[in-house]
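Working notes for the structure below.
Removed from the display is one protein chain of the complex; every other protein chain stays in position.
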Amino acid sequence: MKLEYNGSEQVPLSKPAVWEFINDPQKVASCLPDVQQVTVHDPKNFDALVSIGLGPVRGKFKFKITLEPQEGGNRMNVRISGGGFGSVVDLLAGADLKDNGDNTTTLDWSGAATMRGPIATVGGRVLDSQAQKLIAGTFANVKTRMAGQ
Amino acid sequence: MFPASFEYVRAHSSDEAFAHLQQHGSDARVLAGGQSLIPAMRYRLARPAVLVDINPIKEFSYLREENGFLVIGATTRDAQLEFAPFIKDRYSLITAVSAVVADPIVRHMGTVVGSICHNDPAGDWTATALAMRAVMVVRGPNGTRQVPIDQFLVDSYTTAVNEGEMALEVRIPIPDAHTQGSYQKIERKVGDYATCAAAVQLAMNADGTIRQAGIAITASGPIAMRVAAAESMLVGQRPTLELLKAAAAEAPKIASPNADQRGSSEYKKDMTRVLVGRGLKQALERLGVTA
Amino acid sequence: MNEVNVSMKINGKTVTGSVESRVLLAHFIREQGGLTGTHVGCDSSSCGVCTVLLDGYTPVKSCTMYAVMADGHEITTVESLAVGGKLHPMQQAFWDQHGLQCGYCTPGMMLSSIALLKQNPNPTEHEIREGLSGNLCRCTGYNNIVKAVQQAAQVMNQPELAAAADD
Partner (left out) sequence: MTDIAQGSPEIVTEQPAKFAMGKSMKRKEDPRFLQGKGNYIDDINLKGQLYMALVHSPYPHANIRGIDSSEAMKIPGAVAVVTSKELNAYNVGWLPTFHGLDKQMVLADGKVLYQYQEVAAVYAETREAAYDMIELVEVDYEPLEVVNNPFKAMKDDVLLRPDREAKTNHIYNWNVGDQGATDAALATSDHVVKQHVVFPRVHAAPLEPCGCIAEFDVMGRLQFYVTSQAPHVYRTALFLVLGIPEDKIRVISPDLGGGFGNKVPVYPGYVCAIAGALVLQRPVKWIETRTENLTSSFARDYHMDIEIGATKEGKLTALKVNTVADHGAFDAAADPSKYPAGMFGIVSGSYDFPVAYANLDAYFTNKQPGGVAYRCSFRVTEASYLIERAMDIVADELKMDPTELRRKNFIQKEQFPYKSPLNFTYDSGDYEHTMDVALEKIGYKQLLEEQAEKRARGELMGIGISTFTEVTGAGPSKHFDILGIKMFDGAEIRIHPSGSGIIRTGTKSQGQGHETTWAQIVAEELGLDPQNFLVEEGDTDTAPYGLGTYASRSTPVAGGALALAARKIREKARKIAAHVLEVSEHDLEWKDYAFHVMGAPGKTITMKEVAFAAYTNPGDNEPGLEATLYYDPPNMVFPHGTYVAVVDVDRDTGETKVRRFLAVDDAGTIINPMIVEGQIHGGLTEGFAIAFMQEIAYDEAGNNLATNFTDYLIPTSLESPHWETAATCTPSPHHPIGAKSVGESPNVGSPAAFVNAVIDALSPLGVRHIDMPLTREKVWAAIRTAENAVAAD
């Protein structure tokens, strides 16, 4: 099943500071909900072990994450693929950075996730709203963590 | 398929169960009927490290009326309600719902409290509890507390029962002689989750006006939902066909069902209207009132 | 390994074993009990071919119960129905009415039927269909199962009929 999400966050930081944050694998990983373990391979590639509760589905998902900063520092794409429970999720998320001129930055984000395997077929009945919360939670964390810097 | 390995602990008393849950925290799950949990474990979609079996707790299995409430214990099976003569005589909504939860075999193990705690988006008992204005009794570190059902149901699979806590019973106000209900459910086949369902209970005043209305829909959003606008529209009024139609039309306004193999969002929304309407009509028929 | 000691009475005989806590009751009955009339047909508690009776006449899906949950309880399986070579009236009725074809659902279906008649000794066709709706059959289309339960109900309500059938 293919799920699409989008949202927007106002971050109380300058655009360069936001850009720096989202280019740091360690920092990005820390925004994933219930992250258990992070292994950074290089500045663009890292693995994260995340504990996930999607309705009745509870367990650990292993994600491979690739940061793809776009030229000009206005957009970051993130590729996330991983799995658990014999299932896989491929997620392509992107965020556009807009300098609000008042030392705050608007983060317009959108993502499209494709889920495959039992989690999509057995758990599909309830996945959409749960996944929505998870993704929204991640970006909300981005805002909170940045604000906390 | 075969579940992942887990540690099994048996509780013989409420204290023992509570102690296990406190000890193991989020690793533990309460095992009551297990009719949702065990299939999820067989698919390895659920893999609790510890199962705390409360089935051996004799004092958890009861179904009785006290102080104006029907109280249902934590291990009381759906089938106990289905076959209890006093339920059949006086609780038309419970009688109706207890015959369509899951399937007849599953109902012999599945529990009412467990089902409400599971808080599946398509739960039958959650909708029924809303319509009957039930109260949940939860045991926490500071003793037991009563949580009205509206506050108990937080989100899909999430309730007011916190980590390390457990629900002990559900308390349902006893309907009086002028109260009747109806459960309307569309399912693709016996045993399937509801495509859409509506629980309705109406209480009448002697003057023919509606004293109280309980209306809830399920499989229509993240959790079962009270159609509060419909309820307030009815209370104090004499039932007319126009009024029932208007009340039923409130249901799709709050419904936000997911499209799935059971139907599109539009279909399910429209079914909330149809089923609430049918439920209201049937409850009135049972009351001997013609709208 | 999370092993647990489990002991239960199956068809009146005590069966004991040390098994992993995740072992399903159906597998305990089949493997520790050596009774293979209890089948497994799905992973989702949908098909009912694993149905057994718990503590008398409570039908349960033995693949949706851990064996350890039945510790100290009594289980009745299809193997106990015929006594001394004489078929139970339900078995006889399934035979007489051609209520089975491949036989895979039959043990669970008969046990559910027996439990149903315990609750409701004179069910209508609709009540039989409702009562057996937790057990799938892929061969018979249910018509003849309904007829079998009707025959069994009649015989079980009038034991003299069963006796006469022996003559």
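Each chain carries a letter (A, B and C) given by its place in the written order, and its residues are counted from 1.
One rule holds in what follows: a contact is a pair of C-beta atoms (placed from the backbone, for glycine too) under 8 Å apart; a residue touches a chain by one contact, two chains touch by 3 or more.
Remember, predicted model here, so these are calculated numbers, not experimental data.
Peer 1: With touch defined as in the header, list the contact partners of the absent chain among those displayed.
Peer 2: A, B, C
Peer 1: Any idea which of C:35, C:54, C:70 or C:117 touches the chain not displayed?
Peer 2: The one listed residue touching the chain not shown is C:35.
Peer 1: For chain B, which residues reach the chain that was dropped from this view?
Peer 2: The missing chain touches chain B at positions 1-2, 4-5, 44, 103, 186, 188-193, 195, 261-264, 267, 270-271, 274.
Peer 1: If the hidden chain were put back, which residues of chain A would touch it?
Peer 2: Touch with the absent chain occurs at residues 1-2, 83, 86-88, 90, 114-118, 120-122, 124.
Peer 1: Hey, which chain C residues sit against the chain that's not shown?
Peer 2: 1, 20, 22-23, 30, 35-44, 46-47, 49, 77-79, 81-82, 87, 91, 94-98, 100-107, 110, 125, 128-130, 132-148, 151
By our rule, only the chains that are shown with their structure count from here on.
Peer 1: Compute the distance, rounded to whole Å, between the mean C-alpha positions of chain B and chain C.
Peer 2: 29
Peer 1: So, what's the distance in Å between the C-alpha centres of chain C and chain A?
Peer 2: Roughly 50 Å separates the two chain centres.
Peer 1: Specify, in ascending order, the residues of chain A that touch 2 or more different other chains.
Peer 2: none
Peer 1: Among all residues of chain C, which ones touch two or more of the remaining chains?
Peer 2: none
Peer 1: Okay, in this complex, where on chain A does chain B touch?
Peer 2: Per the stated touch rule, the residues are 53, 55-59, 85-86, 118-119, 122-126, 128-130.
Peer 1: Which residues, counting only chain B, touch chain C once they are in their complex?
Peer 2: Residues in contact with chain C: 1-8, 10, 31, 34-35, 38-39, 41-43, 51, 53, 55, 79, 83, 99, 102-106, 108-109, 190-191.
Peer 1: Per the contact definition, I'd like the list of chain B residues that touch chain A in the complex.
Peer 2: 36-37, 40, 43-48, 118, 120-122, 156-157, 193, 222, 258, 260
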